[in-house]
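Removed: one protein chain of the complex. Kept in place: all other protein chains.
Naming follows writing order (A and B), and every chain is counted from residue 1.
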Amino acid sequence: MKVLTNPALCVGADLPAWLAAGGGTGLSHALAEPDAIIPLLEAAGLRGLGGAGFPTHRKWASVAAQPGPERWIICNGNEDEPGTFKDRFLLAEAPHQVIEGALIAAVAVKAAQVVLYVNPREDTAVRACRAAVDAWMAHPLAEAVSAAIGARLALRVMESSGLYIGGEETGAVSSVMGGFPFPRLKPPFPVEHGVGDAPTLINNVETLAQATHILWHGAEWYRALGLGDAVGTKLYSLSGDVLRPGLHELPMGTPLRELVFGQGGGMLAGKAFKAVFTGGPSNTLLTAADLDVPLDFENVRARGSRLGTGAMIVVGEGTSILRKTAEYVAFFAASSCGQCPSCKIGTHQVSRILERLESGAGRVDDLTALENLARMLPGSGRCGLVDGAATVLASSLATFRQEYEAALPSD
Amino acid sequence: MGEARAGEGTVDVVFDGHVIAANQGVSLLQAWIAAGLPLTENAGCMGQGVCGACRVLVRRPGERLAGTALACETKAEAGMQVSFVDHFPARRPHRYALESLTDSWSIAEQIDTVFPEAKHCRHCSGCDRACPKGIPVQRMVNLAAEGQVFAAAELFDACVMCNLCVAACPEHIDPAHLGQFTRRMHAALTLRPADLMQRLRQIEAGEQRIDPEAPGTYPPAHA
Partner (left out) sequence: MSAGISFPEALAAWAAAAPAPERDCTLPVPELLKIFHPDHRAGGMVTLAAGASAGTACPVELAALLQSDALLEDVDLAGTHILDADVLILGGGGAGCVAALAAARAGARVLIAAKLRLGDGNTVMAEGGIQAAIGAEDSLQRHFEDTLRAGHFAADKAVVAALVEDGPDAIRWLIQQGMSFDLTDERQRMGGTLLRKKPGGATAARLLSYRDFTGLEMMRALREAVLLQPGIAVLDRHPAVELLTDDRGRCGGAVLQDLGRGRLVLARAGATVLATGGAGRLHLAGFPTSNHYGATADGLVLAYRAGARLREMDSFQYHPTGIAWPGHLEGMLVSEAARSAGARLINGRGERFVAELAPRDVVASAMLREMVEGRGIVRDGQLGLFLDTPSLEREQPGILQKRLQTLSHLAHRAGIDPAGEPFMVRPTLHYQNGGVAIDSRARTSLPGLLAAGEVTGGLHGRNRMMGNALLELVVFGRRAGAMAAVDARQERPRNLGLNHLAGWRRGLLAAGLGLEGKGPLLFPSYGNITAAALKGRAA
């Protein structure tokens, strides 16, 4: 069942069309009974869909429990990781369900400052969001939200830096405050000390969009959408060596095989399936032995990997794992913000060795050096960037060592 | 010579994936050699700390952030994790010709022309943290971008060309090369010693000819 990508709801920035299609119902429910919002999310079992999978109600409750008058909400639409392309779709095609989710959150945690934090490289999304925000601010519902919060709602679009690290929570806070999106050590977490030191709720675009539907249709409805123990639907960004790449909204818990061979139309040119890099792409690889894994937080974690953003980059026979890993590590190296030499230089060094292997100038010792870096780098930075690079490296090296060895000169 | 001599026991270090029992007190570079591992790069002055060849990434037990260092100057400590770091040259050279920098009035513009990235410093301080000599690299970059050539050059006095700041800079400012630019400019544009110039004039005028047969060019006669 299509929820977020339901064609009837993809009305762009047209607010009357959104309301005519049933939009606004969730927000009305929220306004009618603000104290019921967070328990409802808990009952629905909504979790952060930007990658971490942290229970959403706990985050909202933490912010709601903070003292002081000022609170912020950042709707995180920075989305910059390779292979992930879900948020840009939602923001461009159905921004109202996202904004409504953000307003529900504003009511729930009593935050007057709401920021749609959007990657400027997605100009259609930016345009749609601006138009949508203008429409909301001119609508009486905005007044109602202000009244519920007890302060004048300030809803606006802010272009992010477009840099990968700007998607990290503390990086987003720094960016919203007008600075460079430098991540910082946590704790303290933004729920306590965020924008201008005020409690700040940061949720991914997809998470907030789901909140809209939960408030609209109820927790039971949402839970029933998932397969097995999983709840709701998930946007999977499918790419790589499949016949039909693209954005697929499927029940949370859909098996990997169904995504690749059903929805994805199977492997491109009939090539054998090798592996999947999960978004984004900073996790342990899923391999043929994992085709049966239900794609939800718990089951993917049980295979030693993580669902991440729901990006699934499929690699078939004929595509080099070494090549792809080199590509992703190079992305992390280029994206590293520079604060931590272990991250910037560590990822550069990994990148350098991978390039060397690829160019046929590798040495046996290079594999040992890579394993060493994969062990020593995790946890050595202020944020998780270096961990992601180390994880994808360690995983590809452990699972596809023969590809690394094949790249070594024959004598 | 390269061999480490027994001190008081050994300490275990993991160096590029090799578990090394290093004698207490030896440098990381000596520990590497003493372990019988081949050394064909990342080595130069072997301990003086002036050539910047033996760059390493070091993580000490119990420390969260890992740091950079020179292996010849860093003592092996128990539980250290170490990785050699390659030489990172500038991705593209910042080209200039010292002799054509004749208009000192436009020095800031000329620095900007050669190093346009310098004004984009994002103040992450990664270069400061990466420098094994403790140079305030970022401050130098900012001073250079403002055209404060002397002040920038002075800060870069201790640079040993390890290029770790080049690898560390996310804006590709190539601080090591910018630092050298200011230092070289400082010398080439302003250093004009009178005694040297006087001697050069004398030589050109033929007043300093050498007599290869002068008495002082032969051993003193044996008494």
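In this text, a residue touches a chain if its C-beta (ideal position, glycine included) is under 8 Å from a C-beta of that chain, and two chains touch if they have at least 3 such contacts.
The shown structure was predicted, so the numbers you read here are calculated from the model rather than taken from an experiment.
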Which of B:13, B:26, B:141 or B:155 touches the missing chain? It is B:26
Quick one: which of B:19, B:194 or B:221 touches the chain that's been left out? B:194
Interface residues of chain B (partner: the chain not displayed): 1-5, 7, 25-27, 30, 33, 36-41, 43-48, 50-51, 53, 73, 87, 89, 93-99, 157, 159-161, 177, 180-181, 183-188, 190-196, 198-200, 203, 208-212, 214, 216-219
Logged for chain A, residues touching the omitted partner chain are 356, 360-363, 409, 411
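We take it that only the chains that are shown with their structure count from here on.
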Could you please specify the touching residues of chain A with respect to chain B in the complex? 180, 182, 336-342, 344-346, 348-349, 352, 365, 368-369, 371-373, 375-377, 379-382
Within the complex, which stretch of chain B touches chain A? 14-18, 57, 59, 64-68, 81-86, 88, 122-127, 129-130, 164, 167-171
